[in-house]
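I have a structure I would like to understand better, so I am pasting it below and will then ask my questions one at a time.
Every protein chain except one is present and positioned as in the full complex.
Presenting chain A:
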Amino acid sequence: MASPGPQQLPPGWTAEWEPTHQRYLFIETATGQTSWEPPVVDPELAPSSSPAPAAHHAKRRQYAAGQTQAYYGAGDNLNGGGYGGAAAPPQPGQLFTPGLAAENQFQQQQQQQQQPMGGQPPYYGAAQEPEYINAPQQPMYGQPQAQMNNLADQFGQMNMGQKGHRLYTTNLLTSPPDPRELSQPPPEIVLPPNSCVSPSPFANADHTYQRCTVNAIPTTNSLLKKSNIPLGLVLTPYRSLKEGDEPVPLITDTVIARCRRCRTYINPYVQFIDGGNRWRCCMCSLSNEVPQLFDWDQVRNQPGDRWARPELNHGVVEFVAPTEYMVRPPQPAVYIFLIDVSHSAIQSGMVATATRTILENLDRIPDENGRTRVALIAFDTSLYFFSLPAGSTESSMLVVSDVEDVFLPKPTDLLVNLSEARASLESLLGRLGDMFQDNHIIGSALGPALQAGFQLMSSIGGKIIVLSASLPSVGVGALKNREDPKILGTSKESGLLQAASPFYKTFAIECSRAQVSVDMFLFSAGYQDVATLACLPHYTAGQTYFYPAFNARTEDAIKFAHEFGSVLAQPIMLEAVMRVRASKNLRMSSFHGNFFVRSTDLLAMPAVPQDLSYAIEVQIEDTITAPFVVFQTAILHTTCYGERRIRVVTTAFPTTSNLSEVFASADQVAIATLLANKAVERCITHKLEDARDALFNKAVEILQAYKASMTAAGAGASAQLAISENLKMLPVLVLGLLKNVGIRQSAQIPPDLRAYAQALLTSLPAQLLMPYTYPNFYSLHNMPPECGTVGEHGVIMPPPLPLTSERLERHGLYMIEDGQTMFLWVGRDAVPQLVVDVFNLPSYEVLRGGKTTLPILDNPFNQRINAIIQKTREMRRGPYWPHLYIVKEDGEPALRLWALSCLIQDRSDVLPSYQQFISQLKDKVNGGNY
């Protein structure tokens, strides 16, 4: 696609590169309006619109410069007054008063904003239905332009004075979901002027770290109730850094300014008072003293610039913590591998793949200062310990067959320093598969193995990585096969998703206390009770990975090796506690995700892996009077390199007493993430039906609230189903959740798959969760010629299609991917040349469905498709490496149905199509008020 660069844009628009869709997203800076199509330059309106956004930017920069000058008493005007005197030049030597400089400038900007509104009638003008309150006297379609301008003015006045959120109503019945909307950034956070001491664009944490379901917080609980939108935070505090991401600034001088009362860390939203000697906390308004060394540059030993300090300019920062934040010296990272060597594990090739992967990744395990320690315990119905003396290549095996009362056979040399015992470890890993080659023992003493691992590391803490291919059957934590096809799809099914044995919960608590985290890699071909085993990672802040019916002779080996390798290589936070603080009258009411809640608001996480998401529900306790509120997440942790640090993520949101703004600023992705978490919790504590009903009812409630308060239809019946433009995808996301393996109504889903899907739903960050609920669907046979080639920002992806099989043509080649699996759908009338080009096979008949790796051939089409597959595997965060399945249109029915179940806008079994779902919603929305 010939994407116009930012230079060709009309003034007032900026282009932002959207990596997921490989195209520019065009944003009008003044209104926050976004579009995928490049905006058209309107010669008449362009000049008048140009100053608005410029002033918008200038204001913030100028203001901060003024503040700096005021503070230091410097006189010269830094910004050169390039904006027509829109802002009063800062008064030298005088203390900065918030609100002075930017006020009249803002009004100007306001007036200017209203004009360009008329400039883009096609965007919202046509979508307006006469019924909505927003446009009471709206003329019928096809009225002249002048009318539209009037209308735009009305909009401008309705816009509550200053805030940037405008409400655009759309009708769900006439506007089908556009897959590209999901990757748009959430509605902009428009803070009141002067709320931030820094001009930096990073003053608010990026939405990938922390996002809220509404970007304008309602001031009262009743207003929130009226909107029916759940209020919550979605966090990924330990997000990985991809290429091009801003690294988290580190503050090394251990000057940590915190509020005396509420313990909030200093952030860009505090206010400096009293000549800069004190600061006022943005959460509890207590005035605190600025620490003496705050303005001192300790590296150069000279006075430093306060305004350059990262904690006043960045929403995400890391402090190096002094000794007051330690209960013990920083621990080394510890990894203990528990490897199942029973017959089934050996036969599937799991042991061989795992040992090879560990061997290959020994260099990638974080061990910068040579402190990392490792241990290896193999288990079937006995435990096999390995003694790895430092400096030798020998290792000896110690067998403990008494699994009732686990003891360590040797006090030393079991848990060894990685770099010292490297040689013996390498030789052991090379031999381990052969040692148990002829092991015919069936059964697994997972519980005792866990206890042994725990005993080894309990004084230090760290990570236990379990690789298990069978149902635990011996010793504590033995589980019974409770899979019963008869109760699948009935109300008793949720029992299968609850923990069967209390051991995995009580042991998890013990682990959490001793700072031990557990990761589970499960491989069983039969029932393994993932629901119970997943409890352990869930409460110890680990993660579960499941490879059903693992077979190392297929692509499974590549997938597992890749994911296991990334887990080993990723840096982890150890001994972490997380706390979220918020402004007065906001309270964190419940927590979802992988951790143990240690006190009302303290989350204990023995080890924090990267790219795990947590959701927190927030309650408004009393009327909020402040113009903006701040949420601050702080994680006190030890890095795997032995440094105690505090990561602080701060986001400020404006408050509003206006319902339309609550709707206009709602973030559909965050809402869907929060709903997914709540639904999974409900599945476990109640029944699956309850969870589905709750999801559906939430969608109905939101639509009802919108209809009752934002459209002219009010409580009466309406032919439309109205929702604001920014919530347009919410119904389809809810539908996607209802059709997700973890929640879907079906009597065919094995409980293991369900439990794993639920574990994913509660831990995936939004970037992975969105494709998981609303997969991507591309047509490959007729994609534009530039797709699959390397563009300015990497491989260009084809445009996504709506998820309906109407788009499937008999001669086509399609890709459906949900971030966990990829399907290459081949139509039955596929042109032979296409089959030759892509698969190097003579005809469609010879092609076989199933897991595969695409051959790399010497033709451009094959290379483009390979590039797209590669890109799909790499473009998201997290360790996941999706499998590629070839699905033939007339091939194996199970595989075909699986692929088609990703097309969530279609009807399948009892589950409605998108159209049906929307009309169900509409009936409910209209019916509920009679």
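One rule holds for everything that comes next: contacts are C-beta pairs under 8 Å (C-beta built on N, C-alpha and C of every residue); 3 or more make two chains touch, one makes a residue touch a chain; residues count from 1.
The rule is short, and it goes like this: contacts and distances are computed from a predicted model.
K.L.:
One chain is missing here; what is its name in UniProt, given the choices "Oligosaccharyl transferase subunit OST3/OST6 family", "Ubiquinone biosynthesis protein", "Trafficking protein particle complex subunit 2-like protein" or "Cornichon family protein"?
P.N.:
"Cornichon family protein"
K.L.:
Out of A:R180, A:K226 or A:K505, which touches the unshown chain?
P.N.:
Result: among the candidates, A:K505 touches the missing chain.
K.L.:
Of the residues listed, A:R598, A:R807 or A:K871, which one is in contact with the missing chain?
P.N.:
The missing chain is touched by A:R598.
K.L.:
Of the residues A:Y539, A:F653 or A:Y756, which one touches the chain left out of the display?
P.N.:
A:Y539
K.L.:
Which one, A:S590, A:Q619, A:S657 or A:Q870, makes contact with the chain that was left out?
P.N.:
Only one listed residue reaches the unshown chain, and that is A:S590.
K.L.:
Tell me which stretches of chain A touch the chain missing from the display.
P.N.:
On the chain A side, contact with the omitted chain comes from 505, 508-509, 513, 535, 539, 590-591, 596-600, 602, 681.
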